[in-house]
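For this view, one protein chain was removed and the others were kept in their places.
Read from first to last, the chains carry the letters A, B and C; within each, the first residue is number 1.
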Amino acid sequence: MAYLQIREIKRHFSGHRAVDGVTVDVQQGEFVSLLGPSGSGKTTLLRMVAGFERPDAGTIHLENEDITQVPPQKRQIGMVFQSYALFPNLTAAGNVAFGLKVRKESSSVITAHVAELLDLVGLADKADRYPHQLSGGEQQRVALARALAPSPRVLLLDEPLSALDARIRLTLRTEIRRIQRALNITTLYVTHDQEEALILSDRILVFNSGRVEQVGRPEEIYDHPATEFVSSFVGSVNQVHAVVQSPAERLCLVGEVPIRVEAFPDSAGPGDSVVLWIRPERMRLTASEGANRLPGVVEDVMFLGPRAGLRISSGAETFLVEMARDPSRPLPAPGTAVDVFFSTGVLVTQPPTG
Amino acid sequence: MAYLQIREIKRHFSGHRAVDGVTVDVQQGEFVSLLGPSGSGKTTLLRMVAGFERPDAGTIHLENEDITQVPPQKRQIGMVFQSYALFPNLTAAGNVAFGLKVRKESSSVITAHVAELLDLVGLADKADRYPHQLSGGEQQRVALARALAPSPRVLLLDEPLSALDARIRLTLRTEIRRIQRALNITTLYVTHDQEEALILSDRILVFNSGRVEQVGRPEEIYDHPATEFVSSFVGSVNQVHAVVQSPAERLCLVGEVPIRVEAFPDSAGPGDSVVLWIRPERMRLTASEGANRLPGVVEDVMFLGPRAGLRISSGAETFLVEMARDPSRPLPAPGTAVDVFFSTGVLVTQPPTG
Amino acid sequence: MRPARGSSWLVVLLGAAYFILPLVATLQFSLQTGTRPLFSAYSSILTASGFWASLGLSLFMALAAVAIGLLLIIPAAYWAYLRAPKVRTWVEFLSILPFVVPPIVLVFGMVGLYGNGFGPLSSPMVLILAAYGVISMPYLFRSIDNGLRSVDLRTLTQAALSLGAGWPVILLRIVLPNLRTAILGGAFLVFALIMGEYAISSMLGFNTFGVYMLLTGQTRAHAAAALALISFALVWVFVGFMHAVNRGNITFGPGAR
Partner (left out) sequence: MRPARGSSWLVVLLGAAYFILPLVATLQFSLQTGTRPLFSAYSSILTASGFWASLGLSLFMALAAVAIGLLLIIPAAYWAYLRAPKVRTWVEFLSILPFVVPPIVLVFGMVGLYGNGFGPLSSPMVLILAAYGVISMPYLFRSIDNGLRSVDLRTLTQAALSLGAGWPVILLRIVLPNLRTAILGGAFLVFALIMGEYAISSMLGFNTFGVYMLLTGQTRAHAAAALALISFALVWVFVGFMHAVNRGNITFGPGAR
């Protein structure tokens, strides 16, 4: 039986279904991300696990105990908030010690454990600072240490990086990953940033409109998206419009160019419109065997640091090609005619009729 | 003479030098980003160009006119705010029309121009919505249309994307780029996100502690960072510690492994400590001619969607290697011994003594 | 996150009782008319000439004080807010003074000015309106300051400036429309306060509604209780009216929404 079991959880707010029947099992030590746009229900689910909201229906079990109706202070679940939520009247050390003092630990145990945790988050030298004397990134490190101090059974993080600068975000997400791996603590992580979810998680739940659209390892989610929504929310994707020519030969036409795919939707017949979902980095300017070829013209060249992006138009279609950038080899200039190659392994869907 | 000239601008707040002597020329139609961490002075400089703050010293010229002391409402400079700052009592169309009504344009001109701008930002169908009926991304599109409506001489954007979800950020930055190119409007763009600055800008000013550390095209900033700060703030970078062996042969030792570089700092003699600054994507697992070779062990494998990252340790050094990911070829598992290759063209500095 | 349900309702009930019991007791007292008809206390009030005269006077003064206060306070609060924190501390200090300086000091000060002869400024009507203006300031200032903050009028002002708008346009088209709720809230408090005010008007010799109520209370207790409830009802009529305005059910002129 799973460590944390969430079963058919529902919650509505004034007529709107915030969480609409979510079921998920989390194993001990697993890092699970709840990924989705704002308002998709991921934070509401997290708050129900924390006990700040009660579900309208469904159950939550932790270590085989039904905690659905247990008040938050009795759940032994740690939480890190987007707004840090450090106690302004306590120092960094005082904040970290709070949960230990509540448990009436002896003061020598508290002192030792606080020092250890502040060291873990790299703030051993700032134990006596008050929250307003710390930067945003430092505050969030203290908040993480504070949540870990009482050795919670589950750690919840609610968009912990989204109030921080881009640069601090990168550093701190590496830290969170390192600390979670080191302590092997069961973790639920809410984010709207697919890159964070991909890099941090053992598994990802992709939320949309209160439901989970797909559950899987980051590679599964990225390489085999189950729905259009997942395909476009996780990673970038080009949507190329085509007309089915021969379902048997798996051939369609983009403009005048024949393109071969692996499979059409079952309902697609000759003459039907379909959409090819192709990731920018799966389109290349170098030929490879068995790949589709689509001639086009470079419209714009984008510099992305380690990578480069080309916006290419081909007839009525425009799409993005992304590649590793080699400073010693120049990129094609706007206006250059190029051939774009991509494999047959792309997702094909039918556009909604009407 | 440049379109917008900023000369030796200084501004302090209660003893702290927010902007400490910044000089920059901006050409007509140019897109210039002010990139830096929070508190580095970039927003203060922008607000002085807008006229919301007055410099303690220095001048700002626009179209050969000294506007340093001109009040903001007379500058004809448009501004987009991080918090959108739409007028809550006006509809989307009313917001866009505001600047035109102030200029007492005829109502037929206003109606036509507002429709055109809302169309430009893709909100033609939401003209009658109030701000609270729009999503964050839509509000920022309206704010952009509103700033563009009175045909400003310069467009200022103050972290326009940082309040938005990760997904909307990507879409809207493409839109901003497209609209700026289409209208060819002179633009200053404040951001703490190096990726935004790299993809959007004609030129970037990298701010640090109230000063500009480097000015240049995105490629120059990324490939030839002038200082350690720029190197680590723009893009990721590995810092590998080494000891100089022979300045004449340009040889140093990382642990026991000899590494050749293109140049040492002039002051570095044999036995001195130096730091090699190497970008993760410039380190490879495939050998190439003349490259340095550093043996190591894979510690962690990170999944980044289109790319993959490997954390590799080599003796006392740990660094990141980033590569395009091919779903069909598996990555080395943690614990695997690998050889890492990188060219001699890396930045070498001496660590601060003490 | 949630205290037990039972304790919640206990708090609400206690609070309500604390406020509503006096009202109920007053109602009961006003109806204890012995041998006379049930509503005789009310009818005797409503037919008394002093009632209508004092009510009219207080209404006039309350509306005048609200108008004067708004004219002075809206620009002052807005300006202080934009200049924050440099100037704000001072203005906040000034706005608290009326709490600290008791109304009695105020009246003595004004009588002092009067005794020294300040010409037209020394008319009692000018004095009492000035006094009401002063005591209403903290309520208006706080209400409007909260309003300015809650819609972030600083950034809205900067946005309007960058679009080329001058100060009068910003005040009329941006500040006032977005402060409507705050202005109505502050105006309501001041209105209720002045409708019940007693100390200043009695010292300056005005027969306001408050003075009339107290005098009635000293002579005809049951009638006074009725009067108190009538004044309570009046204030609530006013509240209802303001709510209607704010919800847009009643609009003034083409500009309002």
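Here, a residue touches a chain if its C-beta (ideal position, glycine included) is under 8 Å from a C-beta of that chain, and two chains touch if they have at least 3 such contacts.
These numbers were taken from a predicted model, which means no experiment stands behind them.
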Residue of A:G41, A:P55 or A:G78 in touch with the missing chain, whole complex considered: A:G78
Sites on chain C contacted by the missing partner chain, in the whole complex: 1-3, 8, 11-12, 15-16, 18-19, 21-26, 28-29, 75-76, 79, 82-83, 87, 90-91, 94, 96-106, 108-113, 115-116, 130, 133-134, 142, 157-158, 161, 167, 189, 192-193, 195-196, 198-199, 203, 210, 213-214, 217, 221, 224-225, 228-229, 231-232, 235-236, 239
Contacts of chain A with the absent chain, listed as residue ranges: 50-52, 71-79, 81, 83, 85-89, 98-99, 102-103, 143, 146-147, 149-150, 152, 156
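We take it that only the chains that are shown with their structure count from here on.
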Chain B and chain C, separation of their C-alpha mean positions in angstrom: 53
Between chain B and chain A, distance of the C-alpha-averaged centres to the nearest whole Å: 23
Residue numbers of chain A (touch at least two other chains): none
For chain C, residues that touch 2 or more chains besides their own: none
